[in-house]
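What you see is the complex with one protein chain gone and the rest in place.
Each chain gets a letter, A and B, in the order it is written, and its residues are counted from 1.
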Amino acid sequence: MRRVLPAVLFAAALIGLWQLAAELKLINPIFFPSPGRTFGELYMQVTSGRLWQPLGATALRMLYGWLLACGLGIALGAAIGSSRTAREYLEPLLDFLRPLPASAIIPVAILFLGLSPAMSTAVIAFGSLWPVLLAAVHGLKNTEPQLVELCETLEMRRSQVLAKVALPGALPDILSGVRVSLAIALILAVVTEMQASLPGLGQNILLAQRSFRSPELYAGIVVLGIMGFLVNNGLLLAERRLLRWRSAAV
Amino acid sequence: MIAARPVGVSFGSRQVLADVSFDVPSGQFLCIIGPSGCGKTTLLRVLAGLIAPTSGEVTADGKAVRGPARSRAIVFQDYTKALLPWRTVAGNVALGLEACRVAEPQKSRRIEELLSKMGLGHCAGQYPAQLSGGMQQRVQIARALGQDPQLLLMDEPFGALDAITRQGLQDEVARIAAEQKTTVVFITHDLEEAIYLGDQVIVLAAAPGTGAGRIAERITVEIPRPRSQLETREDPRFLAYRHRLFGLLKH
Partner (left out) sequence: MRGAVIPSVLLILWEAGSRAGVLPPDSTSRPSDIVRAFAQALADGSLVRDTWLTFEAALFGFAIAALLGILLGAILGLSPRTERAVGPSVEALRPIPAVALIPLALLVFGFGVRMEAAVVAFAALWPVLLMTLSAVRGVEPRLLELSRSLELPFWQQLVKIVLPAAFGRIAVGLRLAVAISLVVAVTVEIVLNPRGLGHSMIAAQQALRSDLMYAQLLWLGFVGWALNKVTQR
């Protein structure tokens, strides 16, 4: 209790200050609604059920693209990581593509797919592909050589080696890549919604801004923050479960 | 039975092994000893089929070895890198059986049998990182036995263990080899371990000039089995072998 008290007090003081500043109109209320109005708006959205549709739309958009990216990234990464020849031919290309801002391919995607949900999914999948792909390449490249020799003496087939030894060994790398990629997927879901006017939280906050409904804008930001938190911590939890063997030590 | 007919290995221009030949009859225990860097591990990898010799050949039961095979199991020195850290003890032992396509319910039965044979029954559900070095080495041996090998290749398996653990495992390996009539090639840098375990002991040494490993001496150990840590090591024959080989291992 004594450990959390300072944190609670500080947060309360911050919100109190925010409320005070808004009440006294120290900052223009058009873009600075009080916490009361912000959380009131959020409460209303939850109770009236208006929140769920855009929330669901954004979450699904994020998940589709992310799942595509994970599937593709792990498959491609495994193929590239487990073959020295493939690495020699492809690694420089990957090196060039990696720092490319994921959002930079939005114009290209619009060119091919128009302002459509397919465009959004393509951009999310492409943008969140890299962390998974690179992590998978890195993880598989570093498969313990002695374990590979062990598999050879056991006369295991390539697919068996991949499934039983190489992929599980690369799992810690892959999982952290997967987590980064989900954060990127959320960002790109919001960006493409703003760009292409697709229904969802991203479009909602942009519309709120255009009509100066600042409590709605703030509420949207809070919801996106909570989503970001849940997404990251959910995967951290899954990671800890899947990698239980790591914390097992004498 | 495994035989090396003058085996030579070169990596590029560097010769690592030259003119190594020996025969190990079925069920016999061969120990190979030598200072570090004399090509012991390379020789073991050639016997396993992981490296092809540059000259000569290795035959197993009369057939030339052309690559790794399940009938020749390896126990690696560095157990921290030879077990799957994400699998439990039972899971690691299962790997060998999975490769041999042993189906349930035989699989579970075999795992249980192997674990109890190696004294691992109580830690079947633990992860390798939770075990001591000696226990991890037992897991490797259990996994190797699971593939029903005709030849067991052991690369300094007890090099990193303390003296007491080491002696316990020596007796266990000797017992299992005798029980299963497995041929064993055992690499070590410990002279007493080599004499205690071996039916034959081969000393490898770097040839002056080229630095390539070659056989400097070979002896047949004529001390009856079962041997005992206390009496065998005090046996005058044991001491005589020790005297004879000791000088060869000095640099």
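We take it that contacts are C-beta pairs under 8 Å (C-beta built on N, C-alpha and C of every residue); 3 or more make two chains touch, one makes a residue touch a chain.
Just so it is clear, the model here is predicted, and its values are computed rather than measured.
*Asks:* Sort by label and list the shown chains the missing chain touches.
*Replies:* Among the chains that are shown, those touched by the missing chain are A.
*Asks:* One chain is left out of this view; which of A:L42, A:V178, A:I205 or A:L235 touches it in the full complex?
*Replies:* A:I205
*Asks:* Would you indicate which residue among A:A102, A:M156 or A:L235 is in contact with the undisplayed chain?
*Replies:* A:A102
*Asks:* What chain A residues would touch the chain not displayed?
*Replies:* 3, 6-7, 9-11, 14, 30-31, 88-93, 95-97, 99-108, 110-112, 183, 186-187, 190-191, 194-195, 201-202, 205-206, 208-209, 212, 214, 217-218, 220-221, 224-229, 231-232
Quick note on the criterion: only the chains that are shown with their structure count from here on.
*Asks:* Please tell me the distance, in whole Å, between the geometric centres of chain A and chain B computed from their C-alpha atoms.
*Replies:* Between these chains, centre-to-centre, one finds 49 Å.
*Asks:* Of all residues in chain A, which touch chain B in the complex?
*Replies:* Going through chain A, the ones touching chain B are 144, 146-147, 149-156, 160, 164-165, 168-169, 171, 243, 245-246, 248-250.
*Asks:* Once bound in the complex, which stretches of chain B touch chain A?
*Replies:* Listed in rising order, the residues of chain B that touch chain A are 45, 48-50, 67-70, 72-74, 76, 78, 81-82, 84-87, 95-96, 98-100, 126-127, 129-132, 147.
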